[in-house]
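Please see the structure below; I have some questions.
Only one protein chain is missing from this complex, and each of the others stays in its spot.
Order as written gives the chain letters A, B and C; numbering starts at 1 within each chain.
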Amino acid sequence: MIKFTRNIKRTLSINLFNGLLTLAILLIIGLGFIFTLNWLIFSANWKVVTLNLPLYAFGSFPVDQRWRPALWIISLLSLSVITLIGPNRKWLRKSLPLAWIATLPLGIYLLSGGLGLPMVMSRHWGGLSLTILLTECSLLFALPLGIFLALGRQSELPLVKTLSSIYIDSMRAVPLIAVLFFGQLLIPLFLPIGVEIDRVWRAIFAFTLFVSAYIAEDIRGGLQAIPNTQIEAAATLGLNQFQITHFILIPQALRIALPALTNQAIGLFQNTSLMAILGLIELLGIGRSLLANPEFIGRYIEVYIWLASVYWLFCTFMAVLARHLEKRLAIQKTNI
Amino acid sequence: MEHIVSAKNLSKSYTKGLYALDNISLQVDEGKVLVVMGPSGSGKSTLIRTFNGLEAFDAGELNILGIRIDASHDERRIRQIRKRVGMVFQQFNLFPHLSILENIVLAPVQVQKRLQTEAEEHAMYLLAQMGIATHANKYPSQLSGGEQQRVAIARALALKPELLLFDEPTSALDPERVNEVLDVMRNLAKQGMTMIVVTHEVGFAKEVGDQVLFLDSGKVIETSTPNVFFSNARHERSRKFLNQIENK
Amino acid sequence: MSKKLTYQIVVLFLLAILLSILINNLSINLSRSGLQLSFSWLLRPASFALAENPLPYSPSDTYAWALFMGWLNSLKVILSSLILATFIGVFIGIVRTVGNSVLGFLAAIYITLIRQTPLLLQLMFWYFVAFLGLKDSIFMPIKGMISISNKGIEFLGLSLSSEFSALLFGLSVFTGAYIAEVVRGGILSVSRGQWEAFRSLGFSEINGLFKIIIPQALPAIIPGLTSQYLNLAKNSTLAIAVGYSDIYAINDTVINQTGRTIESFIILLSSFFLLNLLISNLMEVINKITLNSKKI
Partner (left out) sequence: MRRLISGMIGLSMLLGGCATTSQENISRLDLIKKRNELICGVSGKIPGFSFMGSDGSYQGLDVDICKAFAAAFLGDASKVQYRPLTAAERFTAIKTGEIDLLSRNTTFTLSRDSSAGNGLSFAPVVFHDGQGLMVKRESQITNIKGLANKSICVGSGTTTEQNINDAFESQSLPYQPIKYQDLNQVVAGYLQGRCSAMTSDRSQLAAARSGFKNPEDHIILDDVLSKEPLAPASDGRDFLLADAMRWVIFSLISAEEQGITKANILEKVKFATDNPQLKPLRRFLGIEGDLGEKIGLGNDFVVKVISSTGNYGEIYNRHLGSNSEVPIPRGLNNLYTNGGVHIAPPFN
């Protein structure tokens, strides 16, 4: 009985403490909310955002051609929605990955022009469309490279294994900004005279080098998680080493590594913002350029809040898409 | 007539002095079923896995379907053997990322270069024989253990093997599911398939086996017909083992 | 000739060709623009001032010394953020696993906000909005003990510049969100039975968490923690965006003054390999200590 009353007391005191804590927190949140709302409505001047929306989206893309990046972004978004809904028709589902890969040449074609469209130089690419281009290109190039590196690190050939390991480990030891710096300022020194690579492509190249090392480690984790019996079963069926890797190991490793890979994608999307420091006018770069316009000097809180919400929205959207894919492609562990 | 499988003085040791296989010799003829029994750790699995090259051995030689392999473990010959020998595992080992149909069709199309449509037709025929044709488009995780093991058998059969190896095919199954797999195996034996089966199923061994090989500590203790082995085993160790599994 | 050896020789050969072409191009480009590789300039006076120098420094000191100051500044901000981030991460991780539902909800908001926006943007926010936004008003909860203004933080005689503070908070709050997930994963990896066990022994929730659960979760936590620490070190190079003189920022200045891009880049990379080595060895030691104490 004594124990019982003590228990009641304890529960009550915990609840009382909890209640007070909750109340205090709610009070603080409320105050913060009112303060922020007050600022948002009365002090903030959103002209720096509202007047420049097309710039944030397309950079200095020629006005009469803006439909091109817009079309590309819309096609990407609609493809995401289709993927989210998850069509039931098998042929449609099977062609989804292909459609995703196809958005890349489509994007490059729409942005750069040619074949009937007026050419637009990469200096005019900017804003969100450049951010997305950097992300998608780097990812699609880094994925196969990462797979090769992961396989290389698992290889039986000591030389291949050592080289892959050195590459992966040293790339993971240096900061991204150093790699991007290399891409922007040092790559030209390694090219023959007269050969130039556009700076957008150099940025993509640097991102690819960097991200592939991280992807390689994620995929290696996936490869190691595949039980040896899978390889035995495949070998028993007479598949050779290449066929085992192609049909059994890579598809399973990719599925296992999917959560880690989607995190890499989201991280990459955020990290493209570092190019603002190195002179590309992507989403953050546009914000910084606009802040130099005499009309908008000092409006950086508005710009930062606006940019943060755009990044947040896109990253969250990517995360939702990723969770959905994970669920659909998940391998039930119990049956391996 | 040549034997389908003939092993001569096979030996393998993991650590020095401790033999997984100790001087084993045996023969299996076409259309016969050899049942391998023995306590756990006796080397049954190791033995059956040497027959398609999943395990290398240290000494002796093997002749499978006329292809000779020895301790050098020549990979080209082993691939030759694997194309003609099917194997069914205790844990099914289906490919979880492929549908049932894709699991079965993979090897015929990729290894034997058969046409996709033809391979699928054959796969559907096999699945129908196993009584699981309705599951063709499901994934392994959606099937029960017994169903998965029947898929694994169909996958092995899809390559039209001349020899089937079974490594404890029913040990991982719920007891009430064991028979649906054994029935399939009985049918195969009736159709004249040459099989080597590692199992603890006494009933199956009695009914289907042409010979029982009893293994302990890597040694062949005795090889007899089921009739002899189960009613009148020649060796003390065999009798002890039989007692144990009957008391289970 | 075995197949394997042939493959390796081919790989080696291709690599050698690639490297020789690249190095050859480099030497042509360097000789063409008169940029011979040399490190002797490191001993010339730097002639730029630094806002923060842990050891005595004046503009008449050498470039090498200036770069070393940068390295120490990096180390300073990395180590202090590492500690603060760990506290934040452990606290949030625990709150998300056990605790008040309102707090848990707040923690979830914190994690999504931090993880779904770029660190660079967050750092700019911390610096230009949070610290500089204080204007000249001095925020002083306890007189004489702590004062926060746009000049930085004064805490019991310890004075931190606002650049350092912004970087410290930015990095810690960012890394804390990731550490929280590592800690949560570690705590969840301890079986439910352990919780019931300590409750039945009469431990309080907090007491049991720290005495029973966390020690068991440590082996699962430490590897994740190490990689977060390494990320933090790498991310500290974003200091350049908030005006803090870390190794990358000073390298930037040096490159501009001397034009020694390649040499400076090599110095930058080596200082990072050194930092990485330092952190991973430190974590290795910590790992060993926790493993040993567990055995006893």
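Following the convention adopted for this analysis, contacts are C-beta pairs under 8 Å (C-beta built on N, C-alpha and C of every residue); 3 or more make two chains touch, one makes a residue touch a chain.
Predicted, not measured: the structure shown is a model, and the values here were computed from it.
**Student:** Check the whole complex and report which displayed chains the hidden chain contacts.
**Tutor:** So, spelled out: the chain left out of view touches A, C.
**Student:** If the hidden chain were put back, which of A:Leu96, A:Leu159 or A:Leu291 would touch it?
**Tutor:** Reading the full complex, the residue touching the unseen chain is A:Leu291.
**Student:** For a quick check of understanding: of C:Ala51, C:Ala108 or C:Leu291, which residue touches the chain that isn't displayed?
**Tutor:** C:Ala51
**Student:** For subunit C, which residues reach the chain that was dropped from this view?
**Tutor:** Counting only subunit C, the missing chain is touched by 1, 6, 9, 13, 16-17, 20-21, 24-25, 27-29, 32-35, 47-51, 59, 128, 131-133, 135-136, 150-151, 162-163, 240-241, 243, 245, 249, 252-253, 255-257, 259, 261.
**Student:** Could you pull out which residues of subunit A are in touch with the chain that's been left out?
**Tutor:** Its contact residues with the unshown chain are 51-52, 54-55, 58-61, 63, 121, 123-124, 126, 184-185, 188-189, 192-194, 196, 199, 277-279, 281, 286, 288-298, 300.
By definition in this document, only the chains that are shown with their structure count from here on.
**Student:** Grab the C-alpha centre of each chain and report whichever is closest to the global C-alpha centre.
**Tutor:** Per-chain C-alpha centroids ranked by distance to the global centroid put A first.
**Student:** With chain centres defined as C-alpha means, what is the inter-centre distance between subunit B and subunit C in Å?
**Tutor:** The computed centroid separation for subunit B versus subunit C comes out at 56 Å.
**Student:** So what's the Cα centroid distance for subunit A and subunit B, whole Å?
**Tutor:** 48
**Student:** What whole-number Å value describes the gap between the mean CA coordinates of subunit A and subunit C?
**Tutor:** That pair's centroid distance is 21 Å.
**Student:** Among the residues of subunit A, which ones contact at least 2 other chains?
**Tutor:** Nothing qualifies.
**Student:** Quick check: in the complex, which residue numbers of subunit A touch subunit B?
**Tutor:** 229-230, 232-240, 243, 247-248, 251-252, 255, 331-332, 334-336
**Student:** Enumerate the contact residues on subunit A facing subunit C in the complex.
**Tutor:** Touch list, subunit A to subunit C: 18, 21-22, 25-26, 29, 156-160, 163, 170, 172-178, 181-182, 185-186, 188-193, 266, 270-271, 273-274, 276-277, 284, 300-301, 304, 307-308, 311-312, 315-316, 319.
**Student:** What does subunit B use to touch subunit A in their complex?
**Tutor:** Interface residues on subunit B, with respect to subunit A: 52-54, 79, 82-83, 86-87, 89, 91-97, 106-107, 110-112, 140-141, 148, 155-156, 159.
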